[in-house]
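If you scroll down you'll find the structure; I have some questions about it.
The block that comes next holds chain A.
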Amino acid sequence: MDFNASQPIYKQIIDDFKKKLIRGELKEGDKIPSQRDYAEQVRVNPNTVQRAYREMESMNMVETLRGQGTFISISADRLEEIKMEMAVNLVDYYISEMESLGYSQEDIFKILKQEQSFREGERR
Partner candidate 1 sequence: MQTSSLKKFFKLYSKEMRELRPEILVVLIATLVLDLLFYIKARQFPAVIIGPSIMILGLAALLPFISSFKLLGREWNSNTIYLLLSLPVKGGNVLGSKLLALLTQYLFGTIIVTAGSIILAFLLFPEPGLVETLRQAQSAGIDTRLQTIISSGTLFYLMSLVGMAYVIAISFFSQLLGKLVTRFSGPITAIVFIATFWLMGKLMTPLWQQVGNYAQPHMNQSNFSIAAFNQLVGMNTLIMLAGTVIVFIAAVLVYNHKIEL
Partner candidate 2 sequence: MIEFKDVSKKFGSTIALNDVSLVFPRGKIIGLFGPNGAGKSTSIKLIMGLNRPDRGEVRVDGENPQNKKQDMAYLPEIDHLYPWMNIAQAADFTRTFYADWDETKYRELIKFLNLQENMKIAKISKGQRAKTKLLLTVSRRAPYLLMDEPLSGIDILTREEIINTLIRDYREGEQTIIISTHEIAEVESLVDEVIFLDKGKVKLSGNAEDLRVERNMSLVELMKEAFRDAN
């Protein structure tokens, strides 16, 4: 995993797990690597990984069982929440970037519609 050093790393670790959850690569009950293993895999300070895992625990994404490891422990509602958060963040980012370039709200949605048709055309 390549990190963007301008953003807090522990957040990027959490985002990485969120994306895996959203894509379905990780499911309820799946075991995730131990903090130590994960730190070695992605070459990050174990303290940072610890912070990420603790946050994920308080965000109700994972659960650590003594002597057994850390497992995905997320309710269906919570997963929906996370999906929505991720989507909204991406859209937010897109709209802010477009606005900063000078596009109006109308332009933005017109272009979106155009892109949508274009993609559907590609699919056929």
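Note that a residue touches a chain if its C-beta (ideal position, glycine included) is under 8 Å from a C-beta of that chain, and two chains touch if they have at least 3 such contacts; residues count from 1.
How these were chosen: all candidates are chains of the complex that A comes from, given by their letters.
The shown structure was predicted, so the numbers you read here are calculated from the model rather than taken from an experiment.
Q: So which of these touches chain A in the complex, 1 or 2?
A: 2
Q: Give every residue of chain A touching candidate 2 within the complex, in rising order.
A: Those in contact with candidate 2 are residues 3-10, 36, 39-40, 42-48, 50-51.
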